[in-house]
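The full complex has more chains than appear here; those shown keep their coordinates.
Labels for the chains are A and B, by order of writing; each one numbers its residues from 1.
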Amino acid sequence: MSEQDHQHGYIDSKADYLKRLKRIEGQARGLQRMVEEEKYCIDILTQVSAMTRALQSVALGLLDEHLNHCVVDAAVQGGEEKDIKLKEASDAIARLVRS
Amino acid sequence: MSEQDHQHGYIDSKADYLKRLKRIEGQARGLQRMVEEEKYCIDILTQVSAMTRALQSVALGLLDEHLNHCVVDAAVQGGEEKDIKLKEASDAIARLVRS
């Protein structure tokens, strides 16, 4: 199954991911307002942690969809495509765990 | 020293924090574009990790400034103000470590 025929796992929840990323964009603007208004450091840090968790949950969702679709399709296909997809998934997981 | 007289540590680097948060806002928009254009999951995850690290470094900077100013001022002042500030700092650190 070539890259083009394959539909990425997250497409079915595309609207939801766009909504969540829009909210995260809003959080980034909110942080700028807090710094602009010279709010207390700890209150800004609390918002940064909330935004980090929101990003993390988007990432975990995308990863779950990727495993369920791209990796499963490649596993069934076998061969080099399988190895590439699995290596990509493991590298993405390592980046997430270490960030 | 009351909350108002005290200037938060990050104020001296306010412009820099605003610039970095503006960039993070741009990354949030970039992620929306990638999802809109149905880009490959792994490429989106790579950007999410980059954005998470950018947020993390803003948080570590704010925390360092908070320790160097708000916590030091309170330590010198002593008493309840010191205890409050230290508890706030430890809780903020825990949130960061666990997010």
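Details
Note that in this section a contact is a pair of C-beta atoms (placed from the backbone, for glycine too) under 8 Å apart; a residue touches a chain by one contact, two chains touch by 3 or more.
As the structure is a computational prediction, the values presented were derived from the model and not from experiment.
Every protein chain here is a copy of the same sequence, 2 of them drawn, and the whole complex in this file adds up to 4 copies.
By our rule, only the chains that are shown with their structure count from here on.
Bringing chain A onto chain B by least-squares fit of CA atoms involves turning it by 180°, to the nearest 5. With centres set at the average Cα position, the gap from chain A to chain B is 20 Å. Interface residues of chain B, counted against chain A in their complex, comprise 3, 7-11, 14, 17-18, 21-22, 24-25, 28-29, 31-32, 35-36, 38, 40-42, 44-46, 48-49, 51-53, 55-56, 58-59, 62-63, 65-66, 70, 88-89, 92, 95-96, 99.
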